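A single structure is presented below for examination.
Removed: one protein chain of the complex. Kept in place: all other protein chains.
Labels for the chains are A and B, by order of writing; each one numbers its residues from 1.
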Amino acid sequence: MPDQFLFATEVFINGLMAGVLYALVALGFVLIYKASGIFNYAQGVMALFAAMTLVGIMNGQVPFSHIINAVFGTEIHHFGWHVPAFLAIILTVGVMVGFAWLVQRLVMRHLVGQEPIILFMATIGLAYFLEGVSDLMWGSEIKKLDVGLPQGGSFWIEDMTAGLGSDNFYGFFIDNLDMVATVVAALLVVGLVLFSQYTKQGRAMRAVADDHQAALSVGISLNFIWVLVWSVAGFVALVAGIMWGTKSGVQFSLSLIALKALPVLMLGGFTSIPGAIVGGLIIGVGEKMFEFWIGPLVGGATENWFAYVLALLFLVFRPQGLFGEKIIERV
Amino acid sequence: MKDMQDGYTTADGRKIGGVVMEMKNITLRFGGVVAIKDISFDIREGEIRAIIGPNGAGKSSMLNVISGFYVPQEGEVWFHGEPRPQMRPYEVAQQGIARTFQNIALFEGMSVLDNVMTGRLSYMKSGLFSQALWKGKAEAEEVANREVAEKIIDFLEIQHIRKTPVARLPYGLKKRVELARALAAEPKLLLLDEPMAGMNVEEKEDMSRFILDVNDEFGTTIALIEHDMGVVMDLSDRVVVMDYGKKIGDGTPDEVRNNQAVIDAYLGVSSD
Partner (left out) sequence: MFYREAGDFKTSYEQDSQTFPIKFDRFRYYAVLAIAFLVVPFVINDYWANAILLPFLIYAIAAIGLNILVGYAGQVSLGTGGFMAVGAYACYKFMTMMPEVSMFVHVLLAGGMTAIVCVVFGLPSLRIKGFYLAVATLAAQFFLVWLFNRVPWFYNYSASGQISAPERDVFGILITGPNAPAWATYMFSLIFLTLCALVARNLTRGTIGRSWMAIRDMDIAAEIIGVNPLKAKLTAFAVSGFFIGISGALFFSVYLGAVEVGEAFGITKSFLVLFMVIIGGLGSIFGSFAGAAFLVLLPVVLKVVGVDVLGWPTDIVAHFQLVIVGALIIVFLIVEPHGLAQLWRVAKEKLRLWPFPH
């Protein structure tokens, strides 16, 4: 096989893997959007916050130690213990549920019935707030996250495929972590679909998404459902945070994955779980292939905008996205 | 009502002119659902034409076809004796067709005066630069159109709320402001989608008076949808009856009242 083709295939596979991660983040958006009509811009910062909290708990960091030290002139940083990853993850889930409850209580409850765009802008405010809080709570330096996931390239795949091309081709380089992420994302999707289709809470969630008023009138508690939805979104954020944090360290840029997920959603439609997955894959593959073929011609770094421009062009021709429902306008 | 060619004279002695608008074999589908099936009727100059029918009969869809918001799959809309080419709703409005909406569609963030002034948009042609400087044509035009708008405001007796944001008004007044906005366009044809829905008897009487006055003073041709049979029979000169997207009756209120198909549709008798 010609090397060029093999390189392209490698790019394609890596694009698929990146796409899975995009899809994972996009999934968090879709969940909240479906249940409350809120487009949650803060999803990316939630992933950052979750990852920082996880690292903080594992390392036994004292929350808000910077402020405490600045105000009282003390020098405390660590409790001096280390928490095993598994326990720390459970504790972090607890923190995310608490956060969900606070968001519902302090923000969303007061914005019921507002226009979607107002809610969207409120979540931008929430993103700023949470970013500030995470920095104050855990400090803004880059942290290493290791919960025991395999990292680095897979030698097994590299060895298996090395023979396909000429001597210049060393085999496919595929990150172990990406493969784990793919499996986790798949499990998560299956789990979420099962949850929303077959449990009482899941059905209530879908009912709320369809019609708030009607759901209220049959005795579904909106408060409870929204806390639940934000908690699930917090959980998805934690998973995404672990994957990205393990890959490139826990730092501010992690919150920018939200920006990666937005075009995925525009492509897939805000209300569709399959849409998020397919959209994620298309964008992951598309941007890697575009950078591979066209990037060198125009100066590179096309990943910064490719997804957006693709989604924009797509939307102009199909405003409801790939899987979204057709919008019938009425007066 | 013998010779329909050149109009007719109503019971109360008003002269009705020739055909202004004619719907020819209109069929409108949404996916598999047929909202309007092969309907034809005409609207004559100076008359008050009512479209009635049970819920879901396709009346509002019909109005939307007239105002260009829905494009029928089959059939033609004739306006002033010629077929109307396909055009965007705002172009239809600029031809002199104004309307009100079933669920009030006022611009909630604007004052009553500004809402009424939006009805005059088709008459205001000054350019961006003139408006940016607020000199010459822009200012003169603003004042001239303001005068027309104020006349309408006087006519509908809403002077006292001129500067009030629409969002703060009660339902009945909103309906009146919406009528004012439509009238400000000085339309050749005025479409009213359930102008009296949700009103009490007194408000209905007021609104009926305004509709008759508009027709009387400005000679405006009016097509309206209404559920209150008493109102329809009192106001309108001719009535189209729709049921399940089909036309089942057309004529003067008396003729329609005695039409067996209409009675069946309203009393729910099975058609076989």
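Just so it is clear, contacts are C-beta pairs under 8 Å (C-beta built on N, C-alpha and C of every residue); 3 or more make two chains touch, one makes a residue touch a chain.
All figures in this text were calculated on a predicted structure; none of them were measured in a lab.
**Student:** May I ask which residue of A:Ala35, A:Met266 or A:Leu281 touches the chain that does not appear here?
**Tutor:** A:Met266
**Student:** From the list B:Val19, B:Val34 or B:Met124, which touches the chain that is not on show?
**Tutor:** Checking the options B:Val19, B:Val34 or B:Met124, the one contacting the hidden chain is B:Met124.
**Student:** Of the listed residues A:Ala8, A:Val97, A:Val133 or A:Met289, which contacts the missing chain in the full complex?
**Tutor:** Missing-chain contact among the listed residues: A:Val133.
**Student:** Tell me which stretches of subunit B touch the chain missing from the display.
**Tutor:** Answer for subunit B: residues 67-69, 88-90, 92-94, 98-99, 101, 105-110, 114, 117-119, 121-122, 124, 126, 128, 131-134, 138-139, 141-143, 146-147, 150, 181-182, 185 touch the chain left out.
**Student:** Where does subunit A touch the missing chain, residue by residue?
**Tutor:** The missing chain touches subunit A at positions 39, 66-67, 70-71, 107, 110-111, 114, 116-118, 120-122, 124-133, 135-136, 140, 259, 262-263, 265-266, 298-302, 304-305, 308-309, 311-312, 315-316, 319, 329-331.
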